[in-house]
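Here is subunit A:
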Amino acid sequence: MSSILKTNAVTMQFGGVTAVNNLELEINEHEIVALIGPNGAGKTTAFNMITGVYTPTKGTVVYTDKNGKECDITGMKLSEIAKIGIARTFQNIRLFKDLTVYENVIIAKHLHIKSDFMSAALHLPWYNAEQSKAEIEVEALLRKVDLWDMREEKASSLPYGKQRRLEIVRALATEPRLLLLDEPAAGMNPKETEELTSFIKEIRDEYNLTIFMIEHHMGLVMEISDRIYVLDFGETIAKGIPSEIQNNQRVIEAYLGVDEDA
Partner candidate 1 sequence: MKKLMSVLLVSALAVGVLTGCGGTKKDAEKSDVIKIGVFLPLTGDNAAGGELELRGIKLANKLHPEVLGKKVELVIADNKSDKAEAASVAARLIERDKVKVILGSYGSSLSMAAGNIVKTSKVPAIGTSCTNPQVTANNDYYFRACFIDPFQGTVMANYAFKNGARKVAIIQEVSNDYAVGLAKFFKDAFIKLAGPDSVIEVANYQTGDKDFSAILTNIKAMNPDAIFAPGNFTESALLIKQARQLGITAPFLGGDTWETQEFISVGGADVEGVAFSTAFDREKATTAEAKKFLDEYVKEYKGEPSALSALAYDAYLIAIDGIKRANSTDSVKIRDAIATTKDMEGVTGKTTLDKNGDPIKGAVIKTVKDGKFKYIDFVDVK
Partner candidate 2 sequence: MKNKRDLILSAILLIVLFCVSWFVNGELDSYIRRIVNLCLIYAIIGLSMNVTNGFTGQFSLGQAGFMAIGAYTVGIFTVPVELRANVFYAVPMNPLIAGIQMPVWLALIVGGLLAALVAFLIGTPVLRLRGDYLAIATLGFSEIIRICITNASSFTNGALGIKDIPPLNDVRYIFVVTAITFAFIAALINSSYGRAFKAIREDEIAAEAMGINLYKHKCLAFMISAFFAGIGGGLYGALLGTVDPKNFLFTLTYNFLLIIVLGGMGSITGSMLGAVIVTAGLEYLRIFDEPLEIFGTMIPLFRPGLRMVMFSALLMACVLFWRHGIMGTREITWSKLIAFCKNPLGFFKRKGASQ
């Protein structure tokens, strides 16, 4: 299995505070990797460094594109990251609230539209071709994840679980190879979580994705992830397959410790 994403000793400091210290990740193609840890461990910061929201204070992020070429994407713009095939969702859902489900998803196809705004505005043939292609794909996608019936609904009017799902679908629509999910199960009831679990597996195989996710819901994590990284106070305190993590002393301490405080 060949690696798709590598981080070499990336560190993020805000003023004096070190949010993430010497993080060494390696994610291989077609894996589902989870990043866990107590609150404030720096998980989301790690995500933000990978997706170019923050530029790491030091260290590099290396991505292997579909032609197997390694490229340094440290501090690359978020939009560029999306273009090379890394999509992400957000901890606090960031949908285009006032737009319809359909619009939300088809917007994601914009980065595959090659024609310039003039030909788009004048609806010239080559643009129309691209456009209808996009429409077909979106329809297929929405039918697949059974959101098609509510395509005309405003995103904000969807039930919570569906909103989470829509955000993932929107990310999928950018046709990524690596998908980063930031707490996809947050705030879901057991049933929704069930669905989510299978949904993630499903899309991984369907679209042949690599998935890297932050998640608190241990049930979910243990069930689907191939490997797990554990962060605490910005340090990587453990990594390995679920069974190893489950009975890793430091991890337990980290969590129990937090539990006591809480």
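Selection rule: all candidates are chains of the complex that A comes from, given by their letters.
The definition used in the following text is that a residue touches a chain if its C-beta (ideal position, glycine included) is under 8 Å from a C-beta of that chain, and two chains touch if they have at least 3 such contacts; residues count from 1.
Being a predicted model, the structure only gives us computed values, none of them experimental.
**Student:** So subunit A is shown by itself and the numbered options are 1 or 2; which of them touches it within this complex?
**Tutor:** 2
**Student:** Looking at the complex, which residues from subunit A come into contact with candidate 2?
**Tutor:** 51, 53, 77-79, 82-83, 87-88, 90, 94-99, 103, 106-111, 113, 117, 120-123, 127, 130-131, 134, 170-171, 174
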